[in-house]
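Have a look at this one.
All protein chains of the complex are present and in place, except for one that has been dropped.
Let's turn to chain A:
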Amino acid sequence: MNTRQQNKITYSWYGKPMSSDRKLRTSQYKGILITSERSRTETCIQLGNFILVEGENADQPFVAQLLDLYEDGAQQKHAVVQWFSHITEIPQNKRKLLKREISPQEVFFDQVPGYDTDIAVETIIKSIMVIPLRLGEELPVMLNKEQTFYVKQSWDGKCFKALSPDTFSKLKEARKKEGGIPNSSNSLIPSDIISPLKKETENVVRSTTKPKNVELEIESKHSASKSSLAKERHSQRVANDVKTPTARKKLQLNSPIRSPKGRLLGSEVLELLDDLCDAVAPLEPSATKRRVKFTGILGSPPKIPCANEKSKSVLDTAEDWQRFKDTIQLSPHSKVSDSNEKAKNLNVKDDTISLIGYQKRCSQSPVLSPCSRRICVQKTNTRIAEQVSILNALELNQEEDFLSSSDSSYSSSSEEEKDDVLCTPEKKTKSSRTLSTPKSSRKSSVHTPAKTPKKTPLPGTPKTPRNATPEIPRRNHAAQKPASILEEARLRLHVSAIPESLPCREEEFQDIYNFVESKLIDGTGGCMYISGVPGTGKTATVHEVISCLQQAAENDELPSFQFVEINGMKLTDPHQAYVQILELLTGQKVTATHAAVLLAKLFNTPGPKRKTTVLVVDELDLLWTRKQNVMYNLFDWPTQKHSKLIILAIANTMDLPERIMMNRVASRLGLTRMSFQPYTYKQLQQIISSRLNGMKAFEEDAIQLVSRKVAALSGDARRCLDICRRATEICEFASQKRTPEIVRMAHITEAIDEMFSSPYINAIRNASLHEQIFLKAILAEFRRAGVEEATVQQVYHQHIALCRIEGMQSPTISEIMAICSRLGACRLLLVESSNKYLHMQVRLNISQDDVMYALKDE
């Protein structure tokens, strides 16, 4: 993809406008030419073709079908598409509805309302194959995974449905048409072979797609931009093949790898082709015409690419014909045909290597008008289709043979692919291809792991398996159910227990809900800043809003959206925010700087099929950096026209934007603010009652007491719940012997005392006698000096004086130092580093009154 971006690519209309609307000043076209300047390639995509469209994630382009092409009044090129959803685009919780394994190659006919089907032409990457299949059908095993997708079901945002016969036939039609379009790079399969007889169809598809695979394999070795080179070479080779078999043989001699079977080939293919034509002739009167066609090609070696394409497709069909003939007439000889094919493929490769010199000449001298040629080929194709359907009918009897033939051809082709890899001189995709080869050659359609994501855009490529997230081991014994009413209450009062609804935050809930909802409906972006002291339910409310919105989106009342949450405290560095957002949005893991670039691109460029993103940034203040670029970017994205980003930023301080943000950041954050007031005691009471939900575990007064206490202190709901929980424990502890009782005032008081009482007083009271005397000595020294700081030496003298009064043995300096450092470790005292020995300064860490109060009672 990167190379694509560096490339200059021009998009131009193919052909003349089909119709134009005067009023709207639009004109419609039937195809578009994509010209890559660097590699001088030209691809033509026509209406009805299947295409890849650039997605927000470079690894995951969207699949779509081109329905309409038009140019509007402003000279902008537009395309109308029918989307196909990849499995990764379907919400996780809906995937289980499918009840089956989904191959990464499978897409769903998208009927989700709300996706913009009008896209800019510039987002089209290339054309691909989409093959409709019946629901029960197996995916045909294809080697060329990147180019081909299958569709079995449709997806309307809520459930999966089998394709309606109408869409099915339409898709098939489109594919047929595609097969007949000469310029499309995928025009090589006669897709018409799909017959109503299912089982058989599948087999046919499997076998017939083989040659195409080979073709595309060659192409995919080159980057997208180079693929047409390969085509040209290929067609040149075709021409050579047809014209001078001997010359080709010479080339073969030059080739690095040669199988004995390869020698079989050369002229034999031609012979077979001739045979085939002969065999068909009686059945089909126009067979002669085809021969004429051939000769036409023979006669004009220098061709424009478009003509080459045609000749190639003709040859391909011929190849298919050959296969059919084999299966019908020469089923015992299927081996021979296999080897032929194989050898031929070797040639394909050889030619690619050796015939590079030809390409320029080819593209320089156009002789035949592409249009007429195309028509011819189309005709031929339809004829072939007719014949094939007849043949299919014949084949019914020979299914066994057919199967064996297709199998052997399959295995041979996988071998080819290996050879292919070995001798491909292309560097670009080689590594990824060699990786994928062993897997794809396996019969089961295991999708290829470890693709280099940038070079081979494949939707649904699984991430490296090493990134599997670990899990804490499961417990061996089941967790006990709460046995008593107190245990049950404790469970419900735990902060982690999520209540059905959040009481007391209805207004805030409604405000946030309305904000996000309106933005969602408008399809615009915006920011909201939510502040409030810890434990006032900010995050919980936002989460509830999001889950309500998600519910609404599921019920189709709102457009669906993506929800991403980051927490400043859970990041090691503010810049990691980019990484986390990107990972949550697209699943990519990149470095912070790269993530910033990707996110900027994602939000700043109009993308098709983009959902609104709701981003919750918790603990916003921790995203502060000196240059504030993280915050700047976060709040800048929603202001972009196409971003569709809604940000809910949460922090503690009400005036955070004014205090720590630069003007340009604060201005982007906007003025939509909301502040969560600390809970009042009534609200806290309601919160506890609603959690207890009518359970008789607490006295009413007890609840009121705890609510009032906490409301007076902080209004932190977490604290409130913690106290209640502790009170249940105390209650349980106290009433162990007697009958179970409910939590009373006394228990609450005890719990509150335990949590909020200052530890210092108790610490002083439990200190040893000399430690207490030392504190007294400090007080005495402070009083003497009038300064609240003293050296140990000064305190020591006071200490000795006190000891004499008390009639106690006075401690040595070493002991005094030890006492001092012990009190310092508890932080009753603040002491300097001890290397100053007697001269270190000592201060009290608590008020003198507290010390006196603590020592008085003794």
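Operating definition for what follows: a residue touches a chain if its C-beta (ideal position, glycine included) is under 8 Å from a C-beta of that chain, and two chains touch if they have at least 3 such contacts; residues count from 1.
Throughout what follows, contacts and distances are computed from a predicted model.
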item	value
Missing subunit (named according to UniProt) among the choices "Ribosome biogenesis protein NSA2 homolog", "Large ribosomal subunit protein uL10m", "Proteasome subunit beta" or "Origin recognition complex subunit 4"	"Origin recognition complex subunit 4"
Listed residues A:Asn555, A:Asn663 or A:Ser814, member touching the removed chain	A:Ser814
Residue in contact with the excluded chain [from A:Lys30, A:Arg744, A:Arg822 or A:Arg843]	A:Arg822
Positions on chain A where the hidden chain makes contact	466, 468-480, 482, 487, 490-491, 494-498, 533-535, 569-573, 576, 579-580, 619, 622, 652, 716, 718-719, 722-723, 725-726, 729, 733, 754-755, 759-760, 762-763, 766-771, 793, 796, 800, 808-809, 811-815, 818-819, 822, 825-828, 836-839, 845
